[in-house]
Structures are given as C-alpha cells and as structure tokens.
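Complex shown without one protein chain; remaining protein chains in place.
Letters are used for the chains, namely A, B and C, taken in the order the chains are written, and counting of residues starts over at 1 for each.
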Amino acid sequence: MREPVRVGQRASIRKTITEADVVLFGCVTGDMNPLHTDDLAARDSRFGKRIAHGMLGAGLISAVLGMQMPGPGTIYIKQTLNFRKPIFINDTVTTTVEIKSIREDKPIATLRTTITNQDDELVLEGESVVLLP
Amino acid sequence: MREPVRVGQRASIRKTITEADVVLFGCVTGDMNPLHTDDLAARDSRFGKRIAHGMLGAGLISAVLGMQMPGPGTIYIKQTLNFRKPIFINDTVTTTVEIKSIREDKPIATLRTTITNQDDELVLEGESVVLLP
Amino acid sequence: MREPVRVGQRASIRKTITEADVVLFGCVTGDMNPLHTDDLAARDSRFGKRIAHGMLGAGLISAVLGMQMPGPGTIYIKQTLNFRKPIFINDTVTTTVEIKSIREDKPIATLRTTITNQDDELVLEGESVVLLP
Partner (left out) sequence: MREPVRVGQRASIRKTITEADVVLFGCVTGDMNPLHTDDLAARDSRFGKRIAHGMLGAGLISAVLGMQMPGPGTIYIKQTLNFRKPIFINDTVTTTVEIKSIREDKPIATLRTTITNQDDELVLEGESVVLLP
C-alpha cells in the first residue's frame, strides 16, 4: 500500500519540448494556430519564433500528478493556469507540483503547480485540486 | 481587417475523441496514467473504461480560442478548469467559448468555456482570460 | 545492380487504414474536415460514417512507387487521381501500380495506379509519370 501524501511533498518531471511534440499536440487538439505551425508568421509575431501550445504545459502538470505524486488513481477536480512566458520548441522545462493542503473531511488535496524553463524562468504556474487515490 | 469581437459572441468546434488522440496526448505529455492506457485497470476503476486525459479537453478550448474566436494572434493569459465528468474514448464533444466581458483600458477579454458530450452533459467548464489579437 | 523495369510489371501493397492513420494524416496536412474528425457529422453525411482522407490513398500510391517498383530513387513527375469511392476507417486496401509504357529517349515511365478495398471495389485510380532510378 502506498504511503499517504503529506503537505510540503513535491515531485517534478523534466522534459524537452520537441517540434514533434508540438506537431502532435496540434493534431490531437486541432489547434493549428500559425504561432505553432508557420515559421514565417511566428517570426513576425511578438515571440520571434514558433512556440509550443500553452496547454501542452498543462498536460505536463497532469502527467506529474497522475504518474508521480499523488500518482495513479488521482482524479482531477480543478486547475488554474497563469501563462507567464512562452515555451519555445527545444526548451527543456521542469514541471513541479507541491502539496499545499489536504482537507480533513475528504481525501482532497490542493497543490501548487509550476513550470520553469532551462533558464529558471517561470513559464506557467497555477493550482490543482485533486481527489487523492 | 478582422471585426473586433464583442460581448456575447460565441464559437465552437465539435470533434470525436479517438483512441489515437488519447495515445498521442499521452505520448506528448508523458501522462501514461493507467486510466488512459490500461484497459484492465480502467475497467476496475470508478469509470469502468478508459477515459481521455482531462487536459486534452483543455487543449480543445485553446484550439477554439486560437483558431476560431478571438482567432489567430490571441495570447493566453489565464484559464480555470473545473472537471465535471470524464470524456470517454469515442465521445464526440463540443467545445464552446463565449465572450463575457472586455476590459475598457486594455484589449483583454474574459470568456466562459464549456465542453459538452454527445448527451449534452457538461464535462468541463471554466473561464479564459486572453489578450485579443 | 537492379534489373531495369519493363512494361507490364506490377507491384502492390495491402494495408488496413486505421483510425490512428486518419488522425495522423489530419495532423500532418491540417485537414480536420468533419468527415474525418466528427463522428456525428459523418453519420449525417452521404457516407454515414467517418472516412479516410482521399489523399491518404495517394500517399499509398507514392509508397508503392518508392518502396517496391520502380523502387528507391524514383522521382515523381506527375500523378492523376480519380476518386471513385470513399475509404472507410478499418478498410483494408490494396494499392497496385503497373508499368504501361517507358519512353525510349529518357528513363521516364507511365504507370496505371489503382486502389481497391476488401470487397474488390475500385476506390481510387489514376496514372503516374515517374523518372526511373
């Protein structure tokens, strides 16, 4: 049996966001925004080059919650997302979740969730509420 | 030149969530939670069969915002997500966004975002804040 | 050294067109036509269910030309395509190419190209002109 999680516990996953990831994320969601698919349009944009879908970052948060901590069986209730900076293709990002509180009456936890890039810049942050496994 | 968006304006996209979508979403995000990848585990879970990643739904919201309305050039600032029901493989879901308010001082809009399934059940709802193109 | 090809020579490849093939073809080309992605819309269409992209069939012709006969090094000059019937998801189709003529002055061949389904119905036919390897 798994140990129960406790406040302050953290987990993280690091991953390089490849061009293939962006192509496949676009195909699954149907999001073919030129910022992700058109090099020329992206060069003329405020970002100067193609960026990953912001929601790909949200998928990374979901992965840490479901794979690492609280782990398999976790059920998502809520997530808030604040997009701080773009993730560029070939950035290597670290997605971290940390337990902030656990309800006493129900197995429901609130976690702080952050994504930082290889330059330690915060690209995405927010809060998860999950039903513990 | 595109018309400016106005309060009350809506857009939506309908899509069947295939098994391939779930496989690819898992591979891009690394979220290999048994609920998505293990038929036997999913059968023994509260859902009774494999479900799509909740964040795949979030990606659909992003697609409507970036492709339809406000459309290309939209920049994500915030998103809240309340997961109401699971999306099962082969569900056909409709993702809708509607402009609730636009700031007077800046081109920033707040939208209500919902996903419903083929039985008109609400599976995901929340709020987006975006910088208009 | 490979034997030169001759008039009348044939080659074919058989393949099941899976749902994953259709999802990935859509993502590479950006073709998210509801006939391919929306089960409900496809059910209401003249076809009654989701169909594969016609051009996925064209890609199969290219595969036989480049992999089997004339084989690696073949350069595409022209292709004509007549779409006769839809390819449905899970159809198993046979793609056949046959050399009809070879120019005497240049290593350029004309081939008849056909795709048939598991019921021996002709779904796609046309003509290729290629520069021989």
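Just so we're on the same page, contacts are C-beta pairs under 8 Å (C-beta built on N, C-alpha and C of every residue); 3 or more make two chains touch, one makes a residue touch a chain.
All values reported here derive from a predicted model rather than from experimental measurement.
Looking at the complete complex, one finds that the omitted chain is in touch with A, C. The residue touching the chain not shown here, chosen from C:Val5, C:Leu60 or C:Leu111, is C:Leu60. Within the complete assembly, C:Met32 is the residue of C:Met32, C:Met69 or C:Ile99 that touches the hidden chain. Seen from subunit C, the chain kept out of the figure touches residues 13, 15, 21, 24-25, 27-35, 41, 45-46, 53-56, 58-63, 66-67, 72-83. The omitted chain makes contact with subunit A at the following residues, 18-20, 22-24, 32, 34, 37-41, 50.
Operating definition for what follows: only the chains that are shown with their structure count from here on.
By C-beta contact pairs, the most connected chain pair is A-B.
Every chain gets a centre from its CA atoms, and the centre nearest the mean of all protein CA atoms is that of B.
If you average the Cα atoms of subunit A and of subunit B, the two centres end up 15 Å apart.
Inter-chain centre distance (subunit A to subunit C, centres taken as mean C-alpha positions): 40 Å.
Computed centre separation for the pair subunit B/subunit C is 35 angstrom, with centres defined by C-alpha atoms. Those residues of subunit B in touch with two or more other chains are numbered 15, 21, 24.
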